[in-house]
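One structure, as structure tokens, below. Some questions next.
Note that one protein chain is taken out, while the other chains of the complex remain in position.
So that you can tell them apart, the chains are marked A and B in the order they are listed, and the count of residues begins at 1 in each.
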Amino acid sequence: MRLTKKDLLGMKDLSIDEINLILDTAESFIEVSTREIKKVPTLRGKMIINLFMEPSTRTRTSFEIAGKRLSADTINISASTSSAVKGETLIDMARNLEAMNPDVIVIRHGASGAPHLLAKRIRQSVINAGDGAHEHPTQALLDMMTIKAKKGRIAGLKAAIVGDIAHSRVARSNIYGLTRMGAQVAVAGPATMLPRFIEQMGVTVHHRIEDAIRGADIIMMLRIQMEREHQNIFPSLREYAKYFGLNRKNIRLAKDDVLVMHPGPINRGIEIAPDIADGPASVILEQVTNGVAVRMALLYLLSGGKA
Amino acid sequence: MRLTKKDLLGMKDLSIDEINLILDTAESFIEVSTREIKKVPTLRGKMIINLFMEPSTRTRTSFEIAGKRLSADTINISASTSSAVKGETLIDMARNLEAMNPDVIVIRHGASGAPHLLAKRIRQSVINAGDGAHEHPTQALLDMMTIKAKKGRIAGLKAAIVGDIAHSRVARSNIYGLTRMGAQVAVAGPATMLPRFIEQMGVTVHHRIEDAIRGADIIMMLRIQMEREHQNIFPSLREYAKYFGLNRKNIRLAKDDVLVMHPGPINRGIEIAPDIADGPASVILEQVTNGVAVRMALLYLLSGGKA
Partner (left out) sequence: MRLTKKDLLGMKDLSIDEINLILDTAESFIEVSTREIKKVPTLRGKMIINLFMEPSTRTRTSFEIAGKRLSADTINISASTSSAVKGETLIDMARNLEAMNPDVIVIRHGASGAPHLLAKRIRQSVINAGDGAHEHPTQALLDMMTIKAKKGRIAGLKAAIVGDIAHSRVARSNIYGLTRMGAQVAVAGPATMLPRFIEQMGVTVHHRIEDAIRGADIIMMLRIQMEREHQNIFPSLREYAKYFGLNRKNIRLAKDDVLVMHPGPINRGIEIAPDIADGPASVILEQVTNGVAVRMALLYLLSGGKA
């Protein structure tokens, strides 16, 4: 089976079959990263451009490693060194990159919809590596891969997502993906962090973390953007930790075999207690490992590979 | 035929035969970028250092892609991460890089003559990727490659270069190259943007864009450095666009089959109207594609390859 899409822009667009195809392909790539020679010749002679208009270590590194493990050439372009400083429009920059004949452009951008705009204008495959507060589909896919590896399935599970739902592309992509795959999703956060009409995405909404995580199979804690502390979105980090942080006490409300997830980087002692982040329920580092495999799968499938 | 030069520093130094050798070699490389496997083993085991002391996306990316398509290893060094911050002299930095045994050093530098200084002091090949307001020879070569591909020749054509001639290394390199190859060159720009004694370079000088582009086969529009707006070099962007911008009205003065060129990044609606930049006469994106091929040709020829 092949992926017939040109681009991977968001979870909203993916069918159940497409999600399964990506997760199964990723599963088959996980072993490459454990070999003595961590490299396959699959994408030799292909060129992948990582166009990061927002700072990122882990996502850019994960895509770069994924590309190199498939023997593709990788080019990094970051905002600070780009001609963004010269006032070029995103579309003009993209069409210039297009003219250099890469195979895939991975883009992270502060503006929602930027990858979609790009994908419409250039013939290469575009992968959304995070656009504004909109979507971060590779994060959701790696999360779902991790859940499937640990639980054997996604359908029927109860997942809680806790934190700044309104500003989180990770939350949005996971809500789309998890509900599509048949999981129940509960969200919780301070009132200022819950978007209006969020129920229309098919989730239940809670104002206390306890209500969201009760009986959960999965808890996804979102990162607090600490630089927003003084924007009156939440009262103080201390209060946030007290009312919305995951800790050894409130985690007891979840199932015994609950998985604790976090997209990273974590704020220890704020949204998640250190002993929970490092504890037996945490799969935070498995998420990172699976991220490389998911990105290998997408680079492979978008380049015409089949499962 | 081989290129006997160690370095590619400027168009001023190149003979007609050398220019033809580079353009023909580039022509033969254009096909590599369209293959399924966009890579040839030509420069395997060679090391190319991209030393960019000024920010650049497209030129650095173009050189990096060119190197990788030839299977060379590429190293990027940018000013912001370099020991330039520690006050090291350029020569000392270059001699240090020399001691690490790369094969080619590509340099962009804000100071005119920096690549020439380097080339004298180190044994490796040096390619000038733009030095101050002096030369940008790979840009001129890709421009000439584009002209030749579209018009079949350069000799006898009438080219107009419009904009900030005084501060443009693109203009200087093209004037050297185009006149050497037998084209007639007319330049136009506001009085503050026309260097003294420019006629001595063998061009005709005009103070109105209309006079320069009348009957032209080629129009090269230069990028306005918008950050200079308040230095009294030109009155306002609006006036600049009105008097020196290329638009659907004044382009009628040129030949019907005129080519519109721009080194990018373009300022839409300032030096060039959007419908002209995206219109049928525009070869702006072909220029970008040809840039990779020209740089492949230079890396190949300077490493001892023959046509």
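As a convention for this text, contacts are C-beta pairs under 8 Å (C-beta built on N, C-alpha and C of every residue); 3 or more make two chains touch, one makes a residue touch a chain.
Note that the structure is a prediction, hence the values are computed from the model and not measured.
S.K.: Looking at A:His207, A:Arg238 or A:Arg268, which residue reaches the missing chain?
M.R.: Of these options, the touching residue for the absent chain is A:Arg268.
S.K.: Taking the entire complex into account, which one of B:Leu23, B:Leu70, B:Met93 or B:Val126 touches the absent chain?
M.R.: B:Met93
S.K.: Would you mind spotting which of A:Ser56, A:Thr89, A:Thr179 or A:Thr192 touches the chain that isn't drawn?
M.R.: For the chain that is not drawn, the touching residue is A:Ser56.
S.K.: Out of B:Lys6, B:Arg44 or B:Lys306, which touches the unshown chain?
M.R.: Checking the options B:Lys6, B:Arg44 or B:Lys306, the one contacting the hidden chain is B:Arg44.
S.K.: Give me the subunit A residues in contact with the hidden chain, please.
M.R.: Within subunit A, the residues touching the omitted chain are 33-39, 52, 55-58, 60-62, 64-65, 68-69, 78, 80, 223, 226, 264-268, 285-286, 288-289, 291-292.
S.K.: Mind listing the subunit B residues that contact the chain we can't see here?
M.R.: 44-47, 49, 73, 75, 77, 80-89, 92-93, 95-103
By our rule, only the chains that are shown with their structure count from here on.
S.K.: For subunit A superposed on subunit B via Cα atoms, how large is the rotation, as a multiple of 5°?
M.R.: Answer in degrees: 120, to the nearest 5.
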